[in-house]
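Got a structure here, written out as structure tokens. Questions coming.
Only a single protein chain was left out; the remaining protein chains are all shown in position.
As written, the chains take the letters A and B, and residue 1 is the first residue of each chain.
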Amino acid sequence: MSTAAPTFIPAEEQIPALGEQQPAGLRRLLLDHPRILVGLLLLAILAVVALLAPWISPHNPIAVDADNARLPPGAGHLLGTDELGRDVLSRVFWGGRISLPVAFVAVGVGLVAGGLTGVLAGYRGGVTDLLLMRLVDAILAFPALILAIALVAALGPSLRNAMIAIGIVQIPVYARLTRAQVLQLKSLDFVTAARALGASPARIIGRHMLPNLLNPLIVQVSLSAAFGMLAEATLSFLGLSAPPPTPDWGFMISTGQSFLVNGDWWMAAGPGAAICLAVFGFNWLGDSLRDALDPRLHR
Amino acid sequence: MLEYIVRRLGLMVPTAFLVTVGVFLLIHLTPGDPATVILAESYTPEAAAQIHKDLGLDRPLPQQYALYLGRLLHGDLGRSVRNKLPVTQAIGERFPATLELGIAALLWSLLIAIPMGTLAALRRGRVLDVVASGLTVAGISVPNFVVGIMLILFFGLVLRVLPVGGFTALTESVPDNLSRLVMPAIALGTFGAASNMRFTRSSMIEVLNQDYIRTARAKGAGWWRVVNRHALKNALIPVVTIVGLQVGGILEGALVTETVFSWPGVGKLAVESIFAKDFPVVQGIVLMAALSFMLANLLVDLVYAWLDPRISYS
Partner (left out) sequence: MRRVGILVAAVLFLGACGGAGGTGGTTNGAPKTGGTLKVAQETEINSLDPNTSGLVVEREIYYNMYDSLLGIDAKLNFVPELATRWTYTDDRTLVLTLRKDVKFQDGTDFNADAVKFNLERYMTSTDPAAARKSDLASVQSVEVQDPATAVLHLKRPDATLLAALVDRAGMILSPTAIKQLGANLAQTPTGAGSGPFEFVEWKRDDHLTLKRNANYWRKDRAGHALPYLDQLVYRPITDLNATLASLKTSDVDMARVVAGKDVDAVKADPNLVYRNTPSLGYGGFYLNRSAPPFNDPAKAKAVALAVDRAQILKNVLFNVGVVSYGPITAASWAFDPAEKIYDKPDPEKAKATATGFSFTLKTANTQDQIQIGQLIQAQLAKAGITVNLLPEDFGKLTLETRVQHQFQASLAGWSGRIDPDGNMYAFFHTGGSFNDGLYSNPQVDQLLEQGRATTDQAKRKPLYQEAQRIIVGDAAYVFTTDPATPQITSRKVQGFTLIPDGINRLAEVWKS
């Protein structure tokens, strides 16, 4: 089976590298592929802004100032104020402290759970493989977003549950990716040799397989961080993530949307631009990493 | 091949079973009581108890599941707790709108993706390619509700050329239907356009690197002729399959897009039903989505195997 079901990210349109391969030196990689640098830089800027939000925000992001509600962008408020008079720019800065970690935690959940499943299934084979992969198939059979929404609705809307839900829907991608890699690696000479020499499974996986899994996983992590951010934005757009007054980009957009008809475009514009930039950063990084790390594209 | 099909179908059965268990548990572990929704302001504990009894909610969970599965095998998905319609009918009534939106979005995405992807592949590494690949990454990075909001702002509120939402049946007024279709279709199709374009590009590059293309080129055939006569058809094989998968997953994007544009399709029904605790409808939609997703997967794999003899299946 070569084709996996689609996810938000057409990540598996190319099954990446095979065979014994040293991870390229970071410097070499960046020099040869300046596009990677662009993505890293963009994400670094967003991360720094989010980290420094408490110091660089001009206002308290949750301080209600009812008399100054819905002010257009101007000197006091560079991106205007929202329906309760809170500074949109400050909320956008602080919003990064929600959205970026969500993406990483969710990806972490998917990576660890999915990766372990895939390695186990691929390495053990047989009944273990069959059972685990049916479970993965069952998760995969649900459209990711519908599953995430249903999960959050079931668990109750909160930031933690949003992260769990987004993590769970990412399990299949990682499980299938690692399983496919492990299966292919298992039959390769250097692994067979290590086995013949009596290396333990842990050692084989750790020493010989993990390094080879790294490249495709790095690409996938970057792409699924993008998916994670999109999914979190969608959940919070639907009111299924962090509770107010938490500055959360998706929720700010959905509030802002209803004020568009009143001409108050700035309430949605700030967080909208932020979410697009962040997702773009991850996708760009993933895309350029794939270009760089996939030898099939270097003919 | 036949053996492969049988094996795949065999594997689908336990997966489908797990899916029904998943759907059932997901909904039944959800806190919230459908009786509160049904009764609204007329709520009394007695009336709620009666509703629980009627819906079988007072029985143990395994028994409820057995009943659910039994009815399911007879094609009975239950009735909506909100308006008592059979779930199949509730979904059926909404399905044409989603289908129309999905087809329009798909057409829009292919209209963009195939020419742009082909051009980018032909101009690989040049400015056009770089711009195109930047656009594709941007296209998959903008949440579809943001695309929707931007369209509403621009075409609906600034230019005032398109209605900002709602739906008119095709049978009622074709122009009105189409004018309402434009924005949601673009919003829904943008992600697909970007990913299909990327896919077309990489597939085209691969094909263009094949020996027979090089041979054709070496014989002096022009690029256009090569692309048109030889490459495009082969390059589109994987694209067709990914499009097939997109059709299987149509509900996914429709969820938010339909909500933003008040488009009365299955996606909007799903969201409404989740919030209204309409257990049977949510179960029905999620089940339908999952099964069509699985089926699309299978079909795509089969088509792929049939089209591309290099792939062997065990």
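In this section, contacts are C-beta pairs under 8 Å (C-beta built on N, C-alpha and C of every residue); 3 or more make two chains touch, one makes a residue touch a chain.
The shown structure was predicted, so the numbers you read here are calculated from the model rather than taken from an experiment.
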Tell me which residue among B:10, B:45 or B:75 touches the hidden chain in the full complex.
B:45
Considering the complete complex, of B:12, B:26, B:137 or B:164, the missing chain is touched by B:164
What residues on subunit A make contact with the chain left out of this view?
63-64, 66, 69, 83-84, 153, 156-157, 237-240, 243-245, 254-255, 257-262
On subunit B, where is the contact patch with the chain that was removed from view?
31-34, 36-45, 47-48, 50-51, 53-54, 82-85, 93-94, 156, 163-167, 169, 256, 259, 262, 264, 268, 271-272, 274-277
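Everything below uses one rule, namely that only the chains that are shown with their structure count from here on.
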Along subunit B, where are the residues that touch subunit A in the complex?
11, 14-16, 18-19, 22, 26-27, 29-31, 133, 137-138, 140-143, 145-146, 149-150, 152-153, 157, 191, 195, 198-199, 202, 205, 209, 238, 241-242, 245-246, 248-249, 251-253, 255-256, 259-260, 270-271, 274-275, 282, 285-286, 289-291, 293-294, 296-297, 300-301, 304, 311, 313
What residues of subunit A sit close enough to touch subunit B in their complex?
1-3, 5-6, 8-10, 13-14, 134-135, 137-139, 141-147, 149-151, 153-154, 156, 226, 230, 233-234, 237-238, 250, 253-254, 257, 260-261, 263, 265, 268, 272, 275-276, 279-280, 282-284, 287, 297, 299
